[in-house]
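With one protein chain removed, the remaining protein chains of the complex are shown where they sit.
Right after this comes subunit A.
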Amino acid sequence: MDSSLNIPFLIDTFWVALSGVPTALLVTVVAMLIAVPVAFFFALTRINNIPVISQIAKIYVSFVRGTPIIIQIFVLYSFIPIFLNSIFTKYNIDYPIYDIHPLWYAFIIFSFNTTAVLIEVFRSALGTVDRGQLEAAHSVGLTTKQAYIRIIIPQALVSALPNICTATVNLIKATSLGYAISLQEITLRAKVEANLGYNYLEAYIDIFIVYLIVCIAVEQLFKWWEKRLSRYKMASA
């Protein structure tokens, strides 16, 4: 076997790996869209110590944090069909459960995981905004909801953004585990290509570069956003 890199294959496979980017980003965006509001809701229950829900959120966070994502993927990927099957059988629904597109599993699994991460991110971010501002908002006649939307969240978001960025980048990288449920994302596509001629090293280099490009782009986007949002901090910066 030739030990030098197969450059034409390296280049060809780069485009193959790149073609997985939309899938990886789709999973990331959908997971974030689901996770952000749910996590925000749970973070509020944690801050305000709402009984029961706050405890459930706490346990949920510990569970997700305490287990590897790949295991969460395996468990949910095995559990969901069994769960659906029992429901469908009970209500006599005829639906080919095992034909469900892996994309749907990816949405569920990664939102499940990201929600837990974001609960903690939001909880700490909301804590950075002094409670006095909420009181001041009340005293000038704003409702709690208006105060959150106009005063608290815009400030909490600024302190949350670096952590949200980390969570997003981690999520993009975690979608590489989608290969375990045959999700046609970056890693799987390049690996399939490599299988043909055993050019694994080239494929891995391609995968490496593609993730690097995507993640750096996302980081830059967040940096720009953070700068825009934190204009009000200019003097204390």
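Just so we're on the same page, contacts are C-beta pairs under 8 Å (C-beta built on N, C-alpha and C of every residue); 3 or more make two chains touch, one makes a residue touch a chain; residues count from 1.
Rule of thumb we're sticking to: contacts and distances are computed from a predicted model.
**Q** One chain of this complex is not shown here; going by its UniProt record, which of these names is it: "NADH-quinone oxidoreductase subunit L", "Carbon-phosphorus lyase complex subunit PhnI", "Dihydroorotase" or "Amino acid ABC transporter ATP-binding protein"?
**A** Matching "NADH-quinone oxidoreductase subunit L", "Carbon-phosphorus lyase complex subunit PhnI", "Dihydroorotase" or "Amino acid ABC transporter ATP-binding protein" to the record, the invisible chain is "Amino acid ABC transporter ATP-binding protein".
**Q** If I consider the whole complex, including the chain that's not displayed, which of A:Pro8, A:Pro51 or A:Gly141 touches that chain?
**A** Missing-chain contact among the listed residues: A:Gly141.
**Q** Which one touches the absent chain: A:Gln55, A:Gln133 or A:Gln220?
**A** Among A:Gln55, A:Gln133 or A:Gln220, only A:Gln133 touches the chain that is not shown.
**Q** In the complete complex, the non-displayed chain touches which residues of subunit A?
**A** Residues 130, 132-133, 135-142, 146, 150-151, 154-155, 232-236 of subunit A touch the chain that is not shown.
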